[in-house]
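To start, the structure itself, in structure tokens.
Every protein chain but one is kept in place in this view of the complex.
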Amino acid sequence: MQSLKQNARITNGLLGLTFVVMIAAQFLIFVYVPTERTMGVVQRIFYFHVPLGWNAFLAFAVVFVCSILYLRSRDMKWDRLARSSAEIGLLFTTLVLITGTIWDKPAWGTWWTWDPRLTATLILWFIYIAYLLVSAYATEASQGARYAAVLGIIGFLDVPIVALAIVLWQTQHPSPLIFEGGLTDSMLLTLIVSIIAFTLLYASLLILRTSLRQDADEIKKLKQYME
Amino acid sequence: MENWGYLVAAYTIIWVVLSIYIFTLYRSQRRLRRDIDSLKDKLKGS
Partner (left out) sequence: MRSAAGKTLAIVWKDITSEMRTKEIATSLVAFALLVIVVVSFTLEPGQNTSSIAAGILWVAFTFAGVLGLSRSFVIEKDKGCLQGLMLCPVDRSILYLGKMLSILAFMIVVEAIILPVFIVLLDQSGFPPQLAVIALLATIGFAAVGTLFSAMAVNTRAREVMMPLLFLPVASPVIIAAIKSTGLVLSGESWGAIASWLGVMAAFDAIFLAVSPLVFEFVIEE
């Protein structure tokens, strides 16, 4: 099939580009950027934590858009895209939580701080889980796609309110400030490159995962022909 | 330079998890492509 071959070339090209930018990011993170004063070396986790967090949110935005498109057109390709994005989003969200926890311990002394970012991420994690479970526990495929799409829409609309509530909660218990003196130019550059690298990674993984679902659906169709 | 351990731990976890995921995806893709080809051959044959 023509599109399968094209898919492979695009995917591999994207993955290659991702690899290059990621290497550049690693250099910036570990060699170029100076160590931050208050937190020391551990602060470098920031350059992974934030891009992962940004992409976790981006993945959910993609789920949102694809959910709407699926409900309108009932074209399974939107469902495949949405579910793949949710899977990758869950993965990234899990990594955000893990890196956040590992960063918190040496920085503030406790494993978990209930600060707005981490708490909101935790709730996003649960919404992702609910999304994936709803499609897994549906009684048949189209119902799973429909229900997941509804949750994708509701969940995404919920995220800003969750963020609002948690920030409000925390202003009454201010959590420790992040950096003394804010972000310097070198820190900003490193952060941006890292964000680009992880966004490219997200895009590559998304295409890879979606084409895999496409293959699986194709197999189902072929098997039906055979009966 | 004290908290190296945490940095290494975080870095390792990220890349191990991502690598496992990518590896699993590629392996599934190879298996599925093989299945598609064999099913298509069967259909042509019959």
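First chain written, first letter: the chains are A and B, and each begins at residue 1.
Everything that follows uses one rule, which is that a contact is a pair of C-beta atoms (placed from the backbone, for glycine too) under 8 Å apart; a residue touches a chain by one contact, two chains touch by 3 or more.
All values reported here derive from a predicted model rather than from experimental measurement.
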For the chain not depicted, the shown chains it touches: A
Touching residue (missing chain; options A:T38, A:T110, A:Q143 or A:T184): A:Q143
Absent-chain contact - pick from A:V96, A:I166, A:I195 or A:L212: A:I166
Touch residues of chain A, complete complex, unshown partner: 71, 123, 126-127, 129-130, 133-134, 137-139, 143, 146-147, 149-151, 153-155, 157-158, 161-162, 164-166, 168-169, 172
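Assume only the chains that are shown with their structure count from here on.
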Between chain A and chain B, centroid-to-centroid distance (C-alpha), Å: 17
Parts of chain B lying in touch with chain A, wherever the complex brings them together: 1-4, 6-7, 9-11, 13-14, 17-18, 21-22, 25-26, 28-29, 32-33, 35-36, 39-40, 42-43, 46
Chain B-facing residues of chain A, complex: 4, 39-42, 44-45, 48, 52, 91, 94-95, 98-99, 102-103, 105-106, 201, 205, 208-209, 211-212, 215-216, 218-219, 222-223, 225-226
